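Below is the structure I would like to discuss, written out as structure tokens.
The other protein chains are all here in position, but one chain of the complex has been omitted.
This part shows chain A:
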């Protein structure tokens, strides 16, 4: 006969259930959850998941929907004509994001203090030599910081930092370091933070593809899942690197992105 155990809330001792209690246990489970390998996840971890999901939800008003990562320009110049082109283009955007921007997310999440963030912001300002990408990064980063400072009131440094640097014009508020900083301050590990950055990048390009009428919403979801393993490969390949190693690996994508300003008719900012 096996006995079902539960933890007594007041003491840490395991106490065997009676048969009536066993019934109730299944309905009345606000005890700590036991995962498969018996590692308990704490209420703090659970709460963190709500913050994490909110941060990655496209409904967060950071203006990500205004940017296509150069997809609009690629379509108009016939670099993306069919579904295979689209898939290939998204993969290259992910590769470039990994090689150029993940180091910034990594460093900001590992050292989530204002001084380190500011250095990263200045470095990225000099590194984003493509004006279109640079402005898109600053616009998204600023919006993200404004939103995060309002939402995560338990982290007053976000608002303080914003107030300090907004007026002076010394910072550009680039997206990758801000994203990494917020992840770090929320307690996410750097691996999750980097993976999350790749996720939102993919999410936004796929979304842009549907709005450009390149693919339907269902097709887009199918594509996103198909590419997920490639995105994971790239995350593993480019994660945990110092910013000195940040490089571009898809020069053609960069050039096409830089052409966004030459589009006569456009839906997106970049």
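We adopt the following convention: a residue touches a chain if its C-beta (ideal position, glycine included) is under 8 Å from a C-beta of that chain, and two chains touch if they have at least 3 such contacts; residues count from 1.
The rule is simple: contacts and distances are computed from a predicted model.
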{"item": "Hidden subunit of the complex - UniProt protein name among \"Urease accessory protein D isoform X2\", \"High-affinity nitrate transporter\", \"serine C-palmitoyltransferase\" or \"Proteasome subunit alpha type\"", "value": "\"Urease accessory protein D isoform X2\""}
{"item": "Which of A:55, A:73, A:161 or A:176 contacts the chain that the document leaves out", "value": "A:73"}
{"item": "Residue numbers in chain A that touch the chain omitted from display", "value": "73, 75-79, 81-84, 86, 88, 91-92, 95, 99, 122-123, 126-127, 129-132, 134, 213-216, 219, 230, 233-234, 246-252, 254-259, 261-265"}
